[in-house]
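The complex is shown incomplete by one protein chain, all other protein chains being positioned as in the whole.
Chain lettering (A and B) follows the sequence in which the chains are written, and residue indices restart at 1 in each chain.
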Amino acid sequence: MDSSTTWEFIVGHVIYWLFIVLMMTGLYIVVAKGNLVKKIVGLNIFQTSVFMLYISTGKITGGTAPIFPTDMKVDPEVVYSNPLPHVLILTAIVVGVATTALGLALIVRIREEFKTIEEEEIVVIEQAIAREENEKYHRATGEIV
Amino acid sequence: MLVVTAIAVVRIRSLFGVAMFSGMFSLLSALLFVALDAVDVAFTEAAVGAGISTVLVLGTLALTSRHVRPSKRSPAIPLFVVFVTGAALIYGTLDMPNFGSPDAPAQTHVYPDYIARSQHEIGVPNIVTAILASYRGYDTLGETAVVFTAGIGVLLLISGMRRRRDDDDEDESRTS
Partner (left out) sequence: MRHHLILRVITKLLVGTIILFALYVQFHGDYSPGGGFQAGVIMAAAFIIYGIVFGLNKVQQVFPAWVVHKLLALGVLIYAGTGVISLFGGYAFLDYSVLTPEHPEHGQHWGILAVELGVGVTVTGVMVAVYYAFAGRPPRLGDEEW
């Protein structure tokens, strides 16, 4: 493999790698940060970079946006970029905003119930609640385990 | 620019800043979509991401707190997981065709067929709308149903004024 094709290979793929870096940043936010609102924002970043990766597979070099001229006189020489990923991603964006809205509504309710939106404090509170309920259950059934 | 914005979201403590940076991220990605010839997607992403998402996050901030409390967990395991996943993904992209090549498998299968057919069968200049509403109309019905369900879900969770912490009300809302 001579160096020109390796260079072509790298140039052709570096944009995918950039999108993967963005994806991993989003994933890191979801996994590592404790604040719930930050997690939702990180999820949004992750989703958007997945969309970018998907759409970049549909681009054709030298192509144009997939819209015919208004009078429908289509020039057969013009190359259009692939419209199928656009359709899928359009659906995905709307579904993404729907889940974001639902997630944020859940966060508001969690704040009202637990008085906090940090994941570590919520885990502590939930464990305390589970312990209390276990004790009540054991006392009520007379220690039958 | 996008990477800088994403890293800023990771580090910033004030949630208001996080909301603003996420709006910026959406706007920049809309620009990127235009550069990738995806004008419909760019339109939707700019309207939805930079508009509605930012409004929703700000609304949540008004109902919850404004700052992030510092976390005591070490970032070692998440970093390790992220690196391993990233490496696996990069290994996966090695098989992908070069960016923009016209003879990739994604470009040869259904797409020339759609472009040829949609001129005669539908006669609508915007191919994306034609596919979305006519060829793949069933998927769009499902998507409308998803948006509807999410709206109903939010209304169920947060509608009306906050009730007083009455014990009966709390029990009812927990078991329903």
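Here is the rule we use: a contact is a pair of C-beta atoms (placed from the backbone, for glycine too) under 8 Å apart; a residue touches a chain by one contact, two chains touch by 3 or more.
This structure is a prediction, so every number in the text was calculated from the model and none was measured.
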Among shown chains, those touching the left-out chain: A, B
Selected from A:Val94, A:Ile110 or A:Ile125 as touching the chain missing from the view: A:Val94
Residue of B:Ile12, B:Leu31, B:Val110 or B:Val147 in touch with the missing chain, whole complex considered: B:Val147
Positions on chain A where the hidden chain makes contact: 65, 67, 70, 90, 94, 98, 101, 104-105, 108
On chain B, residues whose C-beta touches the chain left out of the figure: 16, 39-40, 42-44, 47-48, 51-52, 55-56, 59-66, 120-126, 128-130, 132-134, 137-138, 140-141, 144-145, 147-148, 150-152, 154-155, 157-162
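Just so we're on the same page, only the chains that are shown with their structure count from here on.
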Contacting residues of chain A [partner chain B, same complex]: 8-9, 11-13, 15-18, 20-29, 31-35, 37-38, 40-42, 44-45, 48-49, 51-52, 55-61, 63-70, 72, 74, 79-87, 89-91, 93-102, 104-109, 111-112, 117-118, 120-121
In the complex, chain B residues that touch chain A: 2-3, 6-7, 9-10, 15, 18-19, 22, 25-26, 29, 32-33, 36-41, 44-45, 48-49, 52-53, 56-57, 59-61, 63-65, 68-69, 71-73, 75, 78-79, 81-83, 85-86, 89-90, 93-94, 96-102, 104, 106-107, 110-111, 114-115, 119, 123, 125-128, 131-132, 136, 139-140, 143, 146-147, 149-151, 153-154, 157-158, 162
